[in-house]
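Step one of this worksheet: look at the structure below.
Of the protein chains in this complex, all but one are displayed in their positions.
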Amino acid sequence: MVFGATELLPGDAVSAVAGPSATEAERAAVRERLGLDRDPVTRYLEWAGGALRGDLGTGYTGGRSVTELIADRLPNSLLLAGLALAVALPASVALGLLAGARAGRRADRAVSTGVLLVAGLPEFVLAALLLWLLAARTGLLPQVSLVPLGGTPLDAPEILVLPVLTLAVSGVAVGTRLVRSASAEVAASPWVEAARLRGITGPRLAARHVLPGALAPAAQALGLMTGALVGGAVVVETVFGYPGIGLELQQAVAHRDIPLVQGIALVLCAVTLATVLLADVAARALDPRRGSPR
Amino acid sequence: MSVPTTATALAEVDDLVVTRRTDGEPVLDGVSLTLRAGEVLAMVGRSGSGKTTLALSLLGRVREGLTPRSGTVRVAGLDPFTSEGRSRVRRRLVGFLGQDPASALNPARRLGSTLHEAAALTAPRGRGAAGRAERERRVRAALTEMDLPTDPGFLRRYPHQVSGGQAQRVALAVATIGEPRLLVLDEPTSGLDPSLAEDLAARLSARHRRAGGAMLLVSHDRLLTETLADRTLGIEGGRLGPPRRPAPSRRPPPRRRAEPASSGAPLLELAHLRATHGRHVAVEGVSLTVAAGGCTALVGPSGAGKSTVARCLLGLHGSWSGELRLAGSALPTDFRRRTGEQRRALQLVAQDSVGALNPRESVRGALLRPLAASGNGSEEEAARLLERVGLSPALLGRLPHDLSGGERQRVNLARALAARPRVLLCDEVTSALDGETRDAVLELLRELRHAQGLGVLLITHDWEVRATADQVVTLVDGRMVDAEREAAEDGASR
Amino acid sequence: GPALLTGCGSGEESPARSDGKPRRGGTLRAAFTGAGAGETLNHFVGGTALDMVRARALHATLGDLDPSAPDGVRYGVLETIEVNGELSAYTLRLRRGLTFSDGSALTARDVLWSLRSPAEDPASLPVYKNPAATFDFAGARVENDHTLVLPTLAPVADGRLLLCQGNYLVVKENSDFSPEVATSGPFRLEEFVPGEGCALVRNEEFTHPELSDAPYLDGLELRSLPDSEARAAALTGGQVDFAHDLSPVTARTLGEDERFTLTSTSPPYVSGLFFRMNLAHEPFRDNRVRTAFKLAADREAMVESVFFGDATVGNDLLSPGFPDYADEIEQRPFDPDRARRLLREAGAEGMRVTLTTGPETPGMVEVATLYVENLVAVGVDATLEELPAGQLFADYPAYTRLPLAASFSVPTPALPLYQMSYGGQNPAALGWDRPDVDELVATARGTSGEESARAGLAAQRALWEEGNTIAPVFKPFTTAHVPGISGVAEDLFEQFPGFSRATLS
């Protein structure tokens, strides 16, 4: 599917490689070199075969192996998404529970409205805002995520703060709402009512009584959110110049580097699919009633 | 205004008025009550008379849709309607068991963790290993007291993996584990067979009195109130008064011989039922019949497998085998493969009356749907059905959670009847009803049996209900115990 | 060096300290547009600014353009280029004693390989193939280690300008462009991370043709940041000292900041923003319509609004500032009334046309936006279609069918640029097919002196009068840097800075 989709992208790498002023002969030569003169079915079979073997072909620009290239970038993105998740997950669970367990009360209104306000800002505005607040005005943090040459982002943790924060904040906004709606429902159930009548209140009520019931539905949605984090970092990575897979995808699309687009899309799909499946499994494990309908 | 607290008064309710928010109707109409330490007070009254409302007010709780208008409540001198008072009252002073204990257990938590938490919450602040050992001991003790298994396997189960009566006893254990000074129990034994109930009650009260605790017991089970209570108060229309009926005798009433309704061919035949819950065989080798116009009682101790049998008959149970015939023609084991006609022919009134009602559907909607399916979807018909089960047509606009426990149960019954079944399966349909209302319901069933040839399968613990059956099948541990002899003993054999 | 840069901040400080000697030492960090993780060290295939700058730091050039020098060029590894009387063979002589970073000698064979191998590699960028259109590499002779003779395919007068444009660099023969390969430039590679940047250190083996102790910098860190905003942010955040190619608005905002010095290139190192009328599109066959379209453009307003005044008004000709540019031709005025009249005469009043553009280079969409407003003002039913980034030229055959399309140029001398993109029925010319003009250009390039000048002027006048290109604006390349950096301006190839003379204070 990824292959088919990218095939449909108008234009081809020929112009990107050969340059706008190339002659027809030059273009034909490039086309032949890239193997674009053969029919799509053959190319698909080759590509799919290669993909199965872990070989995603060679990028048009620069001619590096796509697999190698993704291996360069993916860890950075995973790190970013992982850190963002590590911040966003507990925060959205905590906030979502706080709001959901007291649905309709003042705490809920405050959290929900606040979360909505943040969620209401497009990601690049949020990024710009954080940038302005934490970096440009105060100079506390670097504005651009320049990874030390030859090192990993972890060698300069300060460059991770802003991208992670941006991703996490928008993740929290979505996550909180999902957890809230799940836990509000549970909070209204007779068993939570019974727990209240036993004098259980506050964090204990939320964590021990509301959460277990809310986790299963929330896990589903949070799984999707995770997938979106990995792939959706395009904007954040562009704004901060963070060398991740999202930035790479954007550039590859702009350069019509089809093998690279295909490779990245495939890897993104795989990562997202994995998280979604994981979430499904988690949801199943967390819901005792699954599989044994009453 | 407040009444001076005497040293002995543990709980005091003074002139409490609770009204419905929508129409201002009082549900409690100037109730005053004093409960002394060490006293057991029983509260009896018709379904919908306000018992649960009063019991909850001791915990500072008023259900949504009701509002307290005036009056005061004090428990050990604290006002449970203030937030500090509430948390202290609920945490340390009062243990509460609600009317629908099955739905009070968190379906996502294991029984063990609920019990441990209750033990920990009320334990003297012991932390660490010693604390844990103490908690375990108390949990075990509570389970033993409730006649429940104490093996870790049982504690690891989820609420939906135990029977209705077992769930009720777990909930009772949760309420009593902290040995609170005041126990408020709302129909604590409705799902238990009488001998177990009596046994349990005796143990409970012995321990409780020893510890000097007071108890407010809401029950229509006269046997129970008689055994336990020092004092019985009646409640009627939200006002307290002396109990309406004099305390009845301790003995179960003489079993009335049920007149055989019809002796035609059995309407419903079940043979060689075998049902499993995972690897555990819940029911095996059960055969029973229900005659047209007849009534078969399915009895047995809690956890015997009665509800499982009912669910199998309906085709809801996932893994079962056996032969099932309705009026001579075979019924598929899975309801999905039954025709609409076949499905309508069998109707279940489920044991868990909360779970069986759509929380967002009014009584009217719940009744009109099956009525429409059976061809008479008028509002009058719905109102008539409600009246037949002893409910006011005013209830039509209500949502399930605005109903009292008994009312809910009867709405369930009305809904099942609305589908015009040929066989009605009643799983503890009278457990939350007072004697009077129960008799009315039984009378209704009898009438339907005669008039329409309705076959009834009654799952019950109640001797009096059982007595209306013309056949009795007893289950113990998932197996039939000599049904013939039992039946003969009852004098109900054909 | 020539005054290629106009300072608009505090200006360039003198490269010399009070004692007359430039300061040695320091590491300069600079940000450029780069490619993604697919980036390689092979600059023959990578055309980003970063590729160019990195290549010029790593490899020595044959020579750079310098209009003030006697030959019009300033030599790098070369001592001289001699041309025979028939303009049919060029002899390149290398300086003595040149070595690569590993100490091996730099010979004429390396020079030949560096010119020839990209021409033969289909993957390399068109610009590196250009010499092959002029010189006959098959007939090239390496006379000795220091002498290379290149015969031409046809007589050519400007062969020196062609070879010494600043982008023909000397790479070790048969190089595979791996990070370990020895290089000849002012710096050598220390660390290379594709898509992120590279770290370079001074190449002690390098000898500068003019300055004995250059390069002065100890190290150079070149970072890849594709987004103009990000480059500016890295500069203001102190993460880099030098930010290349800023968008007009970014430049304007940075200009208000006293901490930075802003420099913009001036002609010839400016990039043209063009609108090209497709002659396959009926109304444009009529030269009155073409002229009307040229007259309709409010060039001053474009310069003011899009570039805050920091750009050059174009005259519908290619490559202002280069020696072959015809500045004798008068500036075309903004005359909407005449445009309207011409359109009426041509019967093209209310003609419908869609201008297709894309964010391929900063300012392109904005200029097109204003131009469409201009067209509407003279009674053309014009609409704008903006394609997503990367799409305008992606489907080139489709591009050549657009009625009115935006495009841009990189700094290249006017006549070679004409030959590359307009001559010989090139599809990129959008229907411009004038053998007579092609002939004139060929003459101008193949002769010298008066004759060449006359032919060049005639060709450009034809283009001005009848051409299908509206060239309203030439935009500069704007860079910003922290004060204390100097010597960058003296080593500039087109818009790409070189750091062989740069110092840091």
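Should a chain be cited, it is by its letter among A, B and C, assigned in written order, with residues numbered from 1 in that chain.
The rule is short, and it goes like this: contacts are C-beta pairs under 8 Å (C-beta built on N, C-alpha and C of every residue); 3 or more make two chains touch, one makes a residue touch a chain.
One rule holds for everything that comes next: contacts and distances are computed from a predicted model.
> One chain is missing here; what is its name in UniProt, given the choices "phosphoenolpyruvate--glycerone phosphotransferase", "ABC transporter permease subunit", "Nitrogenase molybdenum-iron protein beta chain" or "Protocatechuate 3,4-dioxygenase"?
"ABC transporter permease subunit"
> May I ask you to name the displayed chains that the omitted chain touches in the full complex?
Counted over the whole complex, the chain not pictured touches A, B, C.
> Based on the whole complex, identify which of A:Ala71, A:Ala86 or A:Val125 touches the chain you can't see.
If we include the chain that is not displayed, A:Val125 is the one touching it.
> From the listed residues C:Ala182, C:Leu273 or C:Val365, report the one that touches the chain absent from this view.
Counting the whole complex, the residue in contact with the absent chain is C:Val365.
> If I consider the whole complex, including the chain that's not displayed, which of C:Glu190, C:Asp335, C:Glu385 or C:Glu439 touches that chain?
C:Glu385
> Among B:Thr34, B:Thr72 or B:Thr227, which residue is in contact with the omitted chain in the full complex?
Missing-chain contact among the listed residues: B:Thr72.
> Since one chain isn't shown, list which residues of subunit A touch it in the complete complex.
Output for subunit A: 1-2, 5-6, 8-10, 102-105, 109, 112-113, 116-117, 119-125, 128, 174, 177-178, 181, 184-185, 187-188, 193, 196-197, 216-217, 220-221, 224, 227, 231-232, 234-235, 249-250, 253, 261, 265, 268-269, 272-273, 276-277, 283, 289, 293-294.
> May I ask you to list the residues on subunit C that touch the chain which is not drawn?
Within subunit C, the residues touching the omitted chain are 228-229, 247, 249-250, 252-253, 256, 301, 304-306, 308, 357-359, 365-366, 368-370, 372-373, 384-389, 391.
> Take the complete complex as the reference. Which residues in subunit B touch the chain that isn't displayed?
Its contact residues with the unshown chain are 1, 15-16, 57, 60-62, 64-65, 67-73, 79, 81, 86, 314-316, 335-336, 340-344, 346-348, 350, 352, 355-361, 365, 369-370, 373, 399, 401-402, 416, 419.
One rule holds in what follows: only the chains that are shown with their structure count from here on.
> In this assembly, which chains make contact with subunit B and also with subunit C?
A
> Going by the contact definition up top, give me the pair of chains with the most C-beta pairs touching.
A-C
> Taking each chain's centre as the mean of its Cα atoms, which chain lies farthest from subunit C?
B
> Could you give the separation in Å between the centres of subunit B and subunit C, each centre being the mean of its C-alpha atoms?
So the centre of subunit B lies 88 Å away from the centre of subunit C.
> What is the distance, in whole Å, between the centres of subunit A and subunit C, each centre taken as the mean of its C-alpha atoms?
39
> Which positions in subunit A touch two or more other chains at once?
Subunit A, residues with two or more chain partners: not present.
> Using the touch definition up top, name the residues of subunit B that touch subunit A in the complex.
56, 59, 61, 87-92, 95-96, 98, 100, 103-109, 113, 117-118, 121, 158, 160, 171, 174-175, 316, 318, 354-355
> Which residues, counting only subunit C, touch subunit A once they are in their complex?
My answer: residues 35-40, 42, 45-47, 122-123, 125-126, 191, 193-199, 221, 223, 225-227, 229-230, 233-234, 236-240, 389-391, 393-396, 398-399, 407, 420-421, 426-428.
> What residues on subunit A touch subunit C, complex-wise?
By the definition above, subunit A touches subunit C via 9-12, 14-24, 26-27, 29-30, 33, 59-64, 69, 72-73, 131, 135-136, 139, 142-144, 146-147, 149-150, 238-241, 243, 247-248, 251-257, 260.
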